[in-house]
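Just one protein chain is left out here, and the rest sit where they should.
A, B and C label the chains in the order they appear, each numbered from 1.
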C-alpha cells in the first residue's frame, strides 16, 4: 500500500504537518556501505529551502536535517534511515481566521470531507512543506545511483511565458532565483512575478527534469513501467496537473517516421539520433537521457478574494494573508529532481533483483 | 511490488504475449456478491476488439473471455477472478523477418537489452494486445463502482487535428469508428487516416476520459493521491507519453484567481462553478467529474523505413509489414476508460477501509 | 496486498476453486533466461497428485500443467509465467447434501460468514486442491535457486506416532507412501491409517522440511525476516496449526549455553557445530541447513458425525461422504517444500536487490 510511502525496494515513508513539531521520513531498503552524512542531505535541502529570496514564501525554516538511524561511522548499514527536520517558524495565528473557511483550489476542503477532521494550520499535511522530506530522501537516492548518473532540473515556463530553448544554458540555472536556463527569460520573469505579487495573485509553471547516465534496462513492464512510475511520482508533487515524457503531448501530432528515434552504431554502441522517447521505450530505460516535464498550477493561497464556503455551510469570500509562494513551481524544481532520483534508485534495485547487475 | 499487477485492494495481475496461446488476468480483492457473468465483460471487450473497421489492425481476434474462478451462480465470491482470452489469429510468420532487426521507437530493443531474451512475435508482452486484459478487468471495476458512477471516453485529437469542443456530443462517440464526440472532425479524420495508411505511416492522438458520479473523498494523500495513481495508470498504457488532469498543462499559464474553482452552496450541497481541478484537490476526489487526458504517440510499426540496427550490431533500415493500427490511440479509448475504472475501484475500497463508507 | 499473492519479488498469485473449470497461478518477477518447460513443473506436481495410493483422496486428477506465457523457446523471458491446470474429476453431487450443513472444523462456515456467499463444491477455494498451484510455482522457484540448493521434506509424525530420528534415511522417503524417512515407522503408520479409514476418522501430522546449500545473508530484518516469512508461508498451508524453526518450541526449555550454536573455523570458513538456530539468526540465513517443521490438523471431512449447524440456523449432525484424505498432512510434504522454495527464491532476489550478489 502507498498512503504515505513511495517506491518498492528503495522505499520512502514520509510524515509530518506544516505546523507540527517536525517533519521527516524513513528511507528503507538503501544498500549498505554507502558513504552518507547529514551534509550530503543538507546541501539538497538548502536548494529547496524557503525564504531565500523575495519570490518564495518568507517563512524562515533552516530545514536542518538529522539522521537518527541507519548510518554508522559515516556509512549506511542497510537498516532504515530515519531523517528528522524540526519545524521552527510556525505562525499558526496567520491561519486562525481561515480555519473555518475553505480556500478554493486548495486541498483543505477535500481533506475535511474525506477525514472529517484536519490539521488546518498552514495546510497541515497538504502543505508544500512536506516536499522537504522528498528532497532529503532524494539526496540518499542520488548516493544509490552513484556519481555517473546526473539529475538536474530547470523551470521552462512561468505563467504564460516560456523560455527560448535555443538559449538553454545549464550554468545559468544556478545564477537566478528561478532555476531558469535562459538568462533573458529569467529577467522577464522577475518583472512578471513582481507584478503578480503586487496584485496579490499567483501563477503556474512548467518544470523539466533530466537524468543522464541512466543504465539501460530500468523499468518493469507492463505495470511497473519506468515512465508510469515517473508519471505517478511527478503528479504526486503538490499542485502538479500534468506530466509528460520526451516529446510528450506533442507526440500526438507527429507521424510515425518523425517520432521514432533512429538507431545507429557508434563504435560498439547503439546510439539514438533523436530523443522523442525521452529515454524510455516500452517502459524501459534506453540509456538516453530521461526527460520529464510537469506542470504546476498557481497556488490557491492568494490575496485576491474568491467565492467560497465555510464550515458552517455559508457562502463567503476567501483571501489568504499568510506567507506564500507567488509561484510554487519554482521550489518544485528540486522536488522534481528528488522524485526522479528516488524512482530511478528504486528501479535500479528492482532491475538488479530480477536481472542482476545493470548495463551502463 | 508491481511488475505486472496494478491496484492495491482491487488488484489486477495480467499475463500473456501477443502470439502465445492466450492472455489473461487475475482480479483479486473484488467485493463478494456482485452480479457478474461473461457477457458483462464481453460487452466492453467488443468495444476494444481489433479488426472492426479499416482504421485498426486487421488481426481478427474474437477476444472471447472466459471466467475460470471467483464467480459462483452468477455472483462474485470474494475469491480471485481469473479471466482467460485465447489468442486465435497469430500469424507469427509476419514477424519472422524482423525478429533480428529492431523497430525504432518500439519496445523490442529495450526488452532485449533488459532481459537478454524476448518473445519477439508480434511484440510479445509489449503488444497492445495486453490491453484487452485491462479492459476485461475494467468491466469488473465498473461493477464495483456501481451504476451511479459513469465513465466514458473520447478521442479529442488525431494527429495535429483537434476536435472543436463547442461541438462536443457524447452520443456522437458511438457513431463513428474514432470515438469522436464531434461529427465534423470525425469526417476529416477519416480522410486523414486514409492518407496516412496509403503513405504507410501512422500518427498519434489525445484521449479524454471522464468519470461522473464519483464519491467525495477518494485518494490517499500524500503518496497514494488519486491523481498520482491515475497518472501512473494512464502513462502505463502502451505508447502514452503524457497525462494531464483538469486544466492540465494549461494550468501553468493561469493566475491563481482564474484557476481556483469557486465554491457555492446549492441546497445543502457545496457546488463548484468551474472544474480546472478535474475533480481532484490535494489528491482527493471532490465529487466533480474527474477529467483526465493522455497523449498517445504514433505506432512505431510502419511501412516507411527507418534507420535502425539489428541483433548482430549492424545498421539496417526497418519497415514493418505486419497488421498494425495506423493510430493506436483509437483503441486506447476503451483502455483508458478501463484504467480509470480500475483506479477508482481500488480507491473506493481503500477509502472504505480507512474511513468507512464513502460519501456520494 | 496479499489476498491471493505471496512473495514480493518472486511473486505468486493463485486462483481457482476445487470444482471450477481449472486452477492456476501467475508467477511474476522470475529472472529471465532460466531453462523451463512443462516437464520441469509436472515432475513436482506428480509427487503431490492425489489418488496415487489408498492413503490419499481417490479423486483422480492428472494435474497436467500448461505454461501459457512467460516462456519462449524453452527459456523464461522475465515476463509473468501463467500456469494452468484443468480440473477433470469434479463430482459435485458428492457435496450436494452438505451444501447447507457446515462441517465443523472446516473453512466453509467462516467463508459464508465473511463473504455471504461461497462456492461450496468440494470446499471451493479453501480446498487442498489449491495447493497444486503452490507446488507448480515452487518448481519455478527451484530453478531460480539453482541446483546447488536442495530442498527436501519428510513426514516425521502421523497421529501420535513419531519417527525415530536415529533411523532417519532420506532414501527411504521415496520408498513409502508417507514420505517417511524411517522404514519401521512407515510400516506402523500403514496399519494406523488403515484403522483410521475403517473408523471413518482422520488424523494430523508433523512435516519437516530442510533446505541445504542456502546462501548466507537471505532475510530482511526486522519485518521481512526469513523465519517470519517462512512461518507465514507454512501457516498459510491448509490445516496447518503450528510452525517452528530449528529447535523450535524445545528452545524454550534450553539454557543459553546449550542453545547457542558454537562457531569454529574450518579452512577459511566459519562453521557451526550445532544447528539449534535452524539456519537462521536475527532473521538472516547463516548458510547452515534451514530446518522448518509444521503441524497439520486432522481433516474435518470425516464419516463420523459431529454436532453442527446448517444454513437455516438449525442444529444438525454432519458427516462427510466425499473422497478425502485420512491424513492431509501426507500430501502437505511437497507443498511445504514448494513454499520453502518460493520464500527462498523471493529472498534471494530481495537480497540481490539491496546487497548485490549473495555469498554462498
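Keep in mind that, in the parts below, contacts are C-beta pairs under 8 Å (C-beta built on N, C-alpha and C of every residue); 3 or more make two chains touch, one makes a residue touch a chain.
It should be emphasised that the depicted structure is a prediction, and the values quoted were computed from it without experimental measurement.
Interface with the hidden chain, as seen from chain C, comprises residues 1-6, 8, 14, 102-111, 113-116, 125-126, 130, 157, 159-160, 196, 201-206, 216-217, 219-225, 227-236, 240-265, 268, 270, 273, 276-278, 280-286, 295-302, 304, 306-309, 313-315, 329, 350-351, 354-355, 359. Not every partner is drawn; the one left out touches chain B at residues 1, 8-9, 29-32, 78-79, 221, 349-350, 352-357. Residues 1, 3-5, 8-9, 11, 13-17, 20-24, 26, 28-29, 32-33, 66, 68-70, 72, 75-82, 84, 114-119, 124-125 of chain A touch the missing chain (whole complex, contact as defined above).
Definition applied: only the chains that are shown with their structure count from here on.
With centres computed from CA atoms alone, B is the chain lying nearest the middle of all the protein shown.
Between the CA-based centres of chain A and chain B the separation comes to 26 Å, rounded to the whole angstrom. Put simply, the C-alpha centre of chain B and that of chain C have 39 angstrom between them. Each chain gets a centre from the mean of its Cα atoms; for chain A and chain C, those two points are 45 Å apart. Contact of a single residue of chain B with at least two other chains is seen at positions 1, 3-5, 8, 14, 114-116, 125.
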